[in-house]
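One protein chain is absent from this view; the other protein chains keep their places.
Now for chain A:
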Amino acid sequence: MRTHAIPAMSRKGGKAVRGAAAVAVTLALALSATACGGDGSDSGSEGSGKGKIVFWDNNGGPRTAIWKQIIAKFEKKYPDIEVEYVPIPIADVQSKYDTAIQGGGDSLPDMGGVGTAYLANLVAQDALEPVADRIQDSPLKGKLVKNMVDSVRSAGGDDKEMFSVPTSANQGTLWYRTDLFQAKGLDAPTSWDNFYKAAEELTDKGGNEFGFTLRGGAGSIAQAMEMMYAQSGITTFWDGDKTTLDDPRNVAALEKYVGLYKKVTPAADLNNDFTKMVAQFDQGDIGMLQHNLGSYTDHLKAFGKDKIAGVPMPPSADGQPRTIVSNPVDGLGLFKASENKAAAWKFIEFAASAEMNSLWNQDVGAIPANVDAADDAWIKQAPPTKAALESLSDPRTKVVQLPYYLPDWNTISKADNEPDFQKVLLGKMTAKEFCDKVADELDKAQADWKKHN
């Protein structure tokens, strides 16, 4: 292609390129210098308590309508405050927060939805304002469900300070098709014996009917842990500095659980994330599903109220207390960098009040965090939610607090080990090998975390 070049232009071009290169290098250096990032810990200020505040919804989309309703009520009550609502897709909310924090923090919202699954990450980056003192001085004092407060404290990392105001919790539920159970004369899966018996009796592979569908793809390990601790009855995640995940009772429970795969479940379950799993249950002839309360509305749409029911995870044995793993608790966080914390806090108080909290949880099908919302009529009319709330509020119930505070928790409990869980389902790895591997990684992560905290 040299033949196409024109010598005179080449010389001019050479000078131009050298000049352009110098400008480019200077620009790159200047831009690199500005791109040092931040930690989101800008102190912000209380502000005037008036004006515009920005709210990021951490599960934007499904909750947009109800948040807009609550915001409208808030703005009616506080006409001098304007709330800008920003829906963020749930799968990317952590990245969105992280990028804004690394970008200096002043792009963060005034307040936002914060789940316990990534609360520790935000706390570690010093992005959130502690809220325990604010709660003490507000009408929310003594009005938040204790188990949720404990989960938020635990997820924050130090078990003392609170970095979000809990608004709702979810809970693992065994959903079952009452019409199929009645047709076979089966009892509700309120015990593990009932559960395993029903799973077998509802299966007719030739007729494409299955007793159960499990989650073998994304999110599989969290659900497996729920099944393991509920069956084993082990009440704590840590025994000293070692996790109880590889306790022989948990290993035995996992063996029993994965033994269901292909025996009473579709083979396609291997790649099920929650979307496929719920869609499969709602579209087909499957007797039972283990998923949280969040899919209740989908089941109601698919089957109607008379054909679907849900019960909390059964106790390990008759007469024993339930052992449930801590499902992520959703809450509202106040960001340190906010220049109008007074107004943002007013919004958080308002959204967590009994009336708004009840309204919100009724819409999303979750358990309200405000104790005054527990007796509302809608809960009585939603038996699965009522049963979950009762089990969560039962003083005998043991909540196994998962270590959401570990920086590596999401990696260990998701991407790093989900392929191994699929190997267990396929029989290429034993349940014990899987538990030992994950437990070893968790023990190391815990030791590392303790060293730095």
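We adopt the following convention: a contact is a pair of C-beta atoms (placed from the backbone, for glycine too) under 8 Å apart; a residue touches a chain by one contact, two chains touch by 3 or more; residues count from 1.
One rule holds in what follows: contacts and distances are computed from a predicted model.
J.: Pick from "Phosphate-binding protein", "4Fe-4S ferredoxin", "PAP2 superfamily protein" or "ABC transporter permease" the UniProt protein name of the chain that isn't shown here.
T.: "ABC transporter permease"
J.: Consider the whole complex, including the chain that is not shown, and state which of A:116, A:147 or A:170 touches that chain.
T.: Missing-chain contact among the listed residues: A:170.
J.: Of the residues A:61, A:139, A:248 or A:419, I need the one that contacts the missing chain.
T.: Of the candidates A:61, A:139, A:248 or A:419, A:61 is in touch with the missing chain.
J.: One chain isn't shown here. Among A:84, A:239 or A:372, which residue touches it?
T.: Considering all chains, including the one not shown, the answer is A:84.
J.: Per the definition of touch given earlier, which of A:298, A:390, A:416 or A:440 contacts the omitted chain?
T.: A:298
J.: Return the single residue from A:45, A:95 or A:320 that touches the missing chain.
T.: The single option touching the absent chain is A:95.
J.: With the missing chain put back, which residues of chain A would touch it? List them for me.
T.: Per the touch rule, chain A residues meeting the hidden chain are 1-6, 9-10, 13-14, 17, 21, 31-32, 34-37, 54, 56, 59-65, 84-92, 95-96, 99-100, 102-104, 106-107, 109, 170, 274-275, 278-279, 283, 291-295, 297-298, 301-302, 365.
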